[in-house]
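Structure in C-alpha cells, see below.
Left out: one protein chain. Kept in place: all the others.
Take a look at subunit A:
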C-alpha cells in the first residue's frame, strides 16, 4: 500500500541494535555470583546462629522448653528487664525529643558539640560506660559515701541498670528525629503560633504528629537495644541471681552453669523479641517510608 511505502521511505531500515545492556550492569554471571556470595554470608553469619538458638532451645521438646523457662530466677530476670526497659525507653523518648527539638529548631552555642555527644554511646564501648557509673556511684566511687548516707543504692541495683541502659540507648530516638525535624523546619510551628496556638498546643498538635512514625521507629530500636543490652548492664549489675540479673545476663549465667537447654530457651525469648521488633520496623518502613528519615538515610 502506498502509505506503508511512504512510512518505509521516511524510516529507512536501521541496523538492528544489539540487545540493550546498561553500561553499569554487570554480566549475568557476575551478578549471580555477587548475590550468591552475600546470601551465603548472611546465612552463615546471621541465619544459622538464629536457627541454632531455636533448635537448641527445643532440643528436649516443647515441654522441656517451657519447663526450663519456668524458673524463679528466669522469671525475675524477665521482670527486671521489662521494668528497666519500661523506665529507660520513656525517659529516652523525653530526652530524645527535647534534644532533637533543640538541635533541629534552634541555633545556639555548642550545638555541634551536642550533636557529637549524642553519638557518644555509639562509639564508646558499653563496658566503659558501665565502669563510669561504678566509678561515680559505686561504694568506693565519688558519690558512694553520700549515696550510702541517704541509703540509696545505685550500683548493683535497679537504678544502675536503668542508668546504664539509658546511656546505651540514648542515640536511637534522637538520631531518628533530628534529620526529620531539620528537614521539616519550623514554619508549620510558626503557622500554628500565628493562628493563636500556644507553645504546648503547637507541640502536641503540630510538632509531635509530624514526627510520630519516626518517633515510634526510634522507640522500637531503643526498646530492642534496651532489652538486649549486655555490656554496660553486666558491669553495674553485680549478677545477683533473682535480683539484678536481666535476661541477657541470665542467659550467660545459665550457659556458664552448663544448663544449655535453659540458656537457649531464654535466649530464644530474647531473639523472638528481636524478630518481632524487626517485623514491626519493616512494617513501619513499608507503610510510612515517606515520613521516616531513617529509611531514606539507610
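Here, a contact is a pair of C-beta atoms (placed from the backbone, for glycine too) under 8 Å apart; a residue touches a chain by one contact, two chains touch by 3 or more; residues count from 1.
Convention: contacts and distances are computed from a predicted model.
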Undisplayed chain, where the name is taken from the UniProt record, one of "Benzylsuccinate CoA-transferase BbsF subunit", "Sulfate/thiosulfate import ATP-binding protein CysA", "NADH-quinone oxidoreductase subunit C" or "1,2-phenylacetyl-CoA epoxidase subunit A": "Sulfate/thiosulfate import ATP-binding protein CysA"
Absent-chain contact - pick from A:148, A:190 or A:257: A:190
Touching residue (missing chain; options A:59, A:145 or A:201): A:201
Residue of A:210, A:259 or A:277 in touch with the missing chain, whole complex considered: A:210
Where the missing chain touches subunit A, by residue: 187-188, 190-198, 201, 205-206, 209-210, 212
